[in-house]
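Omission of a single protein chain aside, the complex is shown with its protein chains in their original locations.
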Amino acid sequence: MSTGAPDPQYPSAPQPDAQQEVDYLNASFGWKSWLLTTDHKRIAILYLIVITLMFFVGGAFAVIIRLELATPQADLMEPDTYNKMFTMHGIVMVFFFLIPGIPSILGNFLIPIMIGAKDLAFPKLNLLSWYIYVFGAIFTIWGMLAGGVDTGWTFYTPYSTRSSHSNVIPVAVGALILGFSSILTALNFIVTVHRMRAPGLTWFRLPLFIWSSYATSLVVMLGTPVIAITLVLVAVERVFDWPIFSPPEGDPILFQHLFWFYSHPAVYIMILPAMGVISELVTAFSRKTIFGYHFVAFSSMAIAVFGFLVWGHHMFVAGQSVYAALIFSALSYIVAIPSAIKVFNWTATLYKGSVSWQTPMLYALGFLALFSIGGLTGLVLAAIPIDVHVTDTYFVVAHFHYIMVGGTIMGYLGGIHYWWPKMTGRMYPEGWAKAAALIVFVGFNLTFFPQFIAGYTGMPRRYAAYDERFQVLNVMSSAGASILGFGYLLPFGYLIWSLKYGRHAGPNPWGVTGLEWQTSSPPPPHNFDETPTVTEEPYVYAVEEPEYV
Amino acid sequence: MSEHAGPLAHHFEDIEQQKDAAALGMWAFLATEVLFFGGALTAYSIYRGLYTKGFAVGSSFQIVPLGAINTAVLLTSSLTMALAVHAAAVGNRAALVRNLALTLLLGAAFLGIKVYEYHHDYVEGLVPGAWFHPTEEVRDRIRPFEQQHGTVDFRQVELYFIFYFVLTGLHALHMIIGMGVLTIQLVLVRRGWFGPEYPTPIELTGLYWHFVDIVWIFLFPLLYLLRHAGGGH
Amino acid sequence: MPGPLERSGQHVPADTPGEQGPVSPDRAEEHPAAAVYGANVTTYYAVFGALIALTGLTVGASYLSFGDAPAIVHTLIAMAIAGVKAGLVLLFFMHLWHSPRLTWLVAFGALLWLAIMMVLTWSDYWSRNWIRP
Partner (left out) sequence: MIPLADVALFPDQASTVAPSVDHLYYFIIGTTVGVSTIVAVLVIYFAIRYRRRSETPPKPIVGSLLLESLWSGIPLAIVLVMFGWAARVYFEVVTPPQDAIEVFVVGRQWMWTVQHREGQREKNELHVPVGKPIKITLASEDVIHSFFVPDFRVKQDAVPGRYTHMWFQATKPGRYRLYCAEYCGTEHSKMIGWVVVQDPAEYEEWLASRADLSMALRGRQLFLRFQCVTCHSADSQAKAPVLEAIYNRPVRLQDGTVLPAANDDYLRESILNPPAKVVAGYQPIMPTFQGVVTEDELLQLIGFIKSLRPGETPPRNEQSTAPQSDPKAPEPKPFQKK
């Protein structure tokens, strides 16, 4: 029970009587208490609402694309409209869901609690980054409603600067504003992890979700400004008609260098938080400490650092020099190793554990399988001659969807289910959740595995009309997409249902270790009645001596 | 930038932790700014490497003495900013107010000189894009250069001026933001904020201002001083 | 005026020795901030003088001509001098000299990442004409 002086932040909070406990949800009511809150937990819920909305906007574009591709001819819509659909699907999913997703929702909610702090280092800055996100979203949606943008999410010049007549500038500025929002969030996380850890919580006692969120924040801090300046230069080029990236004076390949300098580390921004969630889920549901804690922690940092050296593998056929291509190919192979180490360590954690099959664990096991396929096809793409054949085909589309949908979204859903009782105090319906997990797994594989085959056979990417011989694979993919779409609607439904009718969850419904499970669900406004002191390693379940295999 | 009610925010253990957090936060933000300008500087360095002749001529059109004076102005404003931070730390309010005002004044002087330079470029027809038609007098000025290095392709010079305006424009924008914050803090100092127990906001503005000064320390030689095309092509 | 310090009293005083020190390790060894900013003023004027002198030096160096030496020589000289000036501003005006190790890491991390971007982008342009595919 939170006794002590009235909390300055919730002056109007009702004094806690005996049975009704004060938590961050019922501490105060009214839209003002939500829209002007500086409580990291409420800001996380605000992000959850806005990001889920954008996820379904992006998903709608995906459904439209798959409907069009069910038939070889471009018959459902004009080719121009189709170009806008896949562009907006890319922009909304990448900038509005995958990059902010896990850090802004789970990171915002959990990082302060997991390290025993009362809030993030800069609560006002945290609320400001939410408003910047909403402002960026409005800006981009206005760009879309005013006719959309058809340059592809990559904005390649000279198409985006010379040939495209769609509103590139509003959408580019929208993405730019999003960049500031994620920079401010990352800045908040880094300072919090450095400066506000609970007494006794040294670096090697931090949960692995904190390690991966910290690594992600580093990548965001060092990468996002470069896409910001690149989009500024594209916008300036369109406004003043200055040939910065357009021939004959400007060099389109220089744009690709600056764009991919950020956009490859961006895929690590998307996957690292999901890896952090998987580390938590695998240890929690096999009731065993992680196998090789130091290796998993340092592989997150290695991914963050090496991720910046490999962007050239997106440009093997773009006219890059032969020797630069060899350098980038070699570095791309080295960056795959830390991810492999993580997968092997998670698998080893299951060995001799007591593995429960609850929904979060289903998503974690699904992640292990799908991320392995996604990561290993990365090795295929790092080989230059194969990449020369398959780049800009559906092989690449399948590869990055296996990592983003098979990896990040499975991790995201696993994390949402795992921490739902902590965030809302209610349990999700186990039966429905398991069904949804299976449907998502089946739908996903049916959608994207045929695209590997179509890709290597030579079906180019971003085509509204394709050859007849690819139709069977595309119909399978479209069928899978409808299953996947339905699979994503289920959690949306039963999680909202659980808010009212879900079983009340106690402070620790899973019986697991971690600071966030030592406070009540949902946690009080200040997370802990008094700052906890950490005395041992994370994930310590058994009482006897740990054994070295 | 800081709470007026008691300096210690509710979620910090002690004032020490809050100051460290603020300093680390500002340094991290400056790291992103380094990469923000870094992206434009990478593009500039690539183009300078590809079009050395055109960029050398472009730099030769700059008024180097004016640039040098501008650099001195900005370095002085950096000094007064450092003195302001020092004054805030020891609680000497008069010195704090004087130095903040001086910094603001010098910042304004810097922007004034920049506006004059922009106007000078406009008059000479060196503003890229629709306004780019260099006057005869400008073409004559580079005759000796062309004697030694061969003809200059004015499209490369235009590309130089594109980056000149983008880089100095971004820098000026950051100056304006900095001066806005300085003005707010100057008003708050006169109302008695930022005593010696919590001078952090002044320090943060100081860090930001010194960063903007460092950007100019690199921009000045890159844009004004590299006027030689050397023996290369 | 100090904030409400009389909280629920469980706050572990800073100087309790033993295992559960309240401060995380890398914050322990750096000096209290107030003493740092109170350093004497003459260093600032000395640093300012050096900066003005270096500005003069770099402007002077730009008027020298190195004959047929490639243009990169001028760039390197100018960047070296600018680096020294930036270093002075960083160490003394921004008090990096007294800051914790972590702040050094942030400063040099940013410069390292800028170097990564420049070097790898240049590796493409520099090696583009080595073999004519």
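Per-chain numbering from 1; labels A, B and C assigned in written order.
We adopt the following convention: a residue touches a chain if its C-beta (ideal position, glycine included) is under 8 Å from a C-beta of that chain, and two chains touch if they have at least 3 such contacts.
Here the structure is a predicted model, which means the values were calculated and not measured.
Asks: Looking at A:L376, A:A435 or A:L490, which residue reaches the missing chain?
Replies: With A:L376, A:A435 or A:L490 as choices, the missing chain is touched by A:L376.
Asks: Of the residues A:I334, A:L438 or A:L489, I need the one that contacts the missing chain.
Replies: Per the contact definition at the top, the residue touching the missing chain is A:I334.
Asks: What subunit A residues would touch the chain not displayed?
Replies: Missing-chain contacts on subunit A: residues 74, 79-80, 83, 150-152, 156, 158-159, 162-164, 247-248, 250-253, 286-289, 291-295, 317-319, 322, 325-326, 329-330, 333-334, 336-337, 340-341, 343-345, 347-348, 350-357, 361, 365, 368-369, 372-373, 376-377, 379-380, 382-386, 388-389, 391-393, 453-454, 456-458, 460-473, 511, 540-542, 544, 546-549.
Asks: Which parts of subunit B are in contact with the chain that was left out?
Replies: 53, 148-156, 229, 231-233
In this text, only the chains that are shown with their structure count from here on.
Asks: Considering only which chains touch which, label the overall pattern as line, ring, star, complete or other.
Replies: complete
Asks: Looking at contacts between chains, which pair has the highest count of C-beta pairs?
Replies: That would be the chain pair B-C.
Asks: Could you put a whole-Å number on the gap between the CA centroids of subunit A and subunit C?
Replies: Computed value for the inter-centroid distance: 33 Å.
Asks: Centre to centre, by mean C-alpha position, how many angstrom separate subunit B and subunit C?
Replies: 17
Asks: Find every residue in subunit A that makes contact with two or more other chains and list them.
Replies: 8, 194-195, 222, 226, 254, 257-258, 261, 531
Asks: Among the residues of subunit B, which are close enough to touch at least two other chains?
Replies: Those would be 5, 10, 13, 17, 20, 24, 28, 31-32, 35, 38-39, 42, 46, 50.
Asks: In the complex, go through subunit A and note every residue touching subunit C.
Replies: Contact set of subunit A toward subunit C: 3-5, 8, 194-195, 197, 199-202, 222, 226, 253-254, 257-258, 261, 308-309, 311-312, 320-324, 327-328, 529-531, 533, 535.
Asks: Can you list the residues on subunit B that touch subunit A in the complex?
Replies: 5, 9-13, 17, 20-21, 24-25, 28-29, 31-33, 35-40, 42-43, 46-47, 50-51, 128-130, 155-156, 158-159, 162, 166, 170
Asks: Which residues of subunit B touch subunit C in their complex?
Replies: By the definition above, subunit B touches subunit C via 5-8, 10, 13-14, 16-17, 19-20, 23-24, 27-28, 30-32, 34-35, 38-39, 41-42, 45-46, 48-50, 52, 56, 64, 68, 71-72, 75-76, 78-79, 81-83, 85-86, 88-90, 196-197, 199, 203, 206-207, 210-211, 213-214, 217-218, 220-222, 224-232.
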